[in-house]
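One chain of protein is taken out of this complex; the other chains stay put.
What follows is subunit A.
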Amino acid sequence: MLLTQNVLDIINENIAIIAPLLIIQLVLMITALVSLFRAETTNGPKWMWALIILFINTIGPIAYFIFGRSHES
């Protein structure tokens, strides 16, 4: 409890510094999701990629963009 309080304090004090980092991660995630929904087919099931993008920070969207998109068009 004390520990999370501490972390929250740090985040609150430094929000201006950390904000760009969070925004970039959010934009990355949203672009990956938009791309996923618009794609007709992907390598592997779509719901799996959705989970990967949502729950694996930063690496998830990158992995989807590199490996998830199928190039058969």
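Quick note on the criterion: a residue touches a chain if its C-beta (ideal position, glycine included) is under 8 Å from a C-beta of that chain, and two chains touch if they have at least 3 such contacts; residues count from 1.
One rule holds for everything that comes next: contacts and distances are computed from a predicted model.
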Its UniProt record identifies the chain omitted here, from "Fe-S cluster assembly ATPase SufC", "Dipeptide/oligopeptide/nickel ABC transporter ATP-binding protein", "ATP synthase epsilon chain" or "ABC-2 type transport system permease protein", as "ABC-2 type transport system permease protein"
Contact residues on subunit A toward the hidden chain run 3, 6-7, 10, 14, 17-18, 20-21, 24-25, 27-28, 31-32, 35, 58, 61-62, 65-66, 69, 71-72
